[in-house]
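Yeah, one chain of the complex is gone here, protein chain that is, but the others are all in their spots.
And then subunit A:
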Amino acid sequence: MSSPIISVRNLDKVYASGFHALRDVSLDIRRGEIFALLGPNGAGKTTLISIICGIVKASSGSVTVDGHDIVRDYRAARSTIGLVPQELSTDTFEKVFATLRFSRGLFGKAPDPAHIEKVLRELSLWDKRDSKIMTLSGGMKRRVLIAKALAHEPSILFLDEPTAGVDVELRHDMWRMVRRLRDEGATIILTTHYIEEAEEMADRIGVIAKGELVVVEDKATLMRKLGRKQLTLSLRERLAAVPAALADQPLELAQDGHALVYTFDTQTEETGIAALLKRLAEQGIDFKDLHSSESSLEEIFVGLVHGKPQEAAA
């Protein structure tokens, strides 16, 4: 496997206010992947991104970007990064084309109107190239921020809550763009509140809570490891309670006693379903239908953030 494009080691951040935003975070981002960083508000997502990008100073620990230390060799490290911030911070009086030209120059790239045109066209902004940013809608401003981040052809793109407050169409446009950038070789790191976004986009997922990285895993592995399946049996006759003879089973009554829900671990070789069905028959409990469901990433996320992954699907 190639060396990680971003390597974070034992990163700690305590703000002047005393708030401990990051605690001993270590993380490797693989070249060419889409990495989703999930976490509730104040978890440390933006602080982590801001340190890597050079906006916030770390209290301790180290970060390398493409082999370059972000402090000692900041020019080389930063020139590879594009950042789309969470806030819609734009030069409101500036025109769209001019603001991209500014961003490209700021990151040390020679003027290239053709590249800027390409970026603007891809983000459906070409018609707005001579418009002042203040005249654009919120969604358009979000596109401008993405275009600015892409103006200097970065190999790493940070998207901090990129689809917060944007409509469904723009969200799907962004997802398509992110996939295309990844296909072209870029590495994408996104933070999001939208679980479906991580589920849809990410190759790997990191969950951060209270400044600590709770888990980093391939999306599929994470769902397999921490995901629980549930088997729901629709009963022919209503039950008032789970029979005492089945009390040792992970069973719950649902639908006002018309259904039994059996929770099982996808990791074990034996799900216990066959044994359960046999015991139900022995107890004379008949069912007319059954279906299984898998816990969503959202349920896993909630479980992880609250420190009870085993209850994620319960």
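To be clear about the criterion, a residue touches a chain if its C-beta (ideal position, glycine included) is under 8 Å from a C-beta of that chain, and two chains touch if they have at least 3 such contacts; residues count from 1.
Methods note: contacts and distances are computed from a predicted model.
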Among "Transport permease protein", "Ring-1,2-phenylacetyl-CoA epoxidase subunit PaaB", "Integral membrane protein" or "Dehydrogenase", the UniProt name of the subunit that does not appear here: "Transport permease protein"
Among A:I5, A:L22, A:V63 or A:I81, the residue in touch with the chain that has been omitted: A:I81
Sole contact to the chain not displayed, among A:S2, A:N41 or A:S89: A:S89
Residues in subunit A touching the chain absent from view: 15-16, 53-57, 74-79, 81, 83, 85, 87, 89-94, 98, 101-111, 148
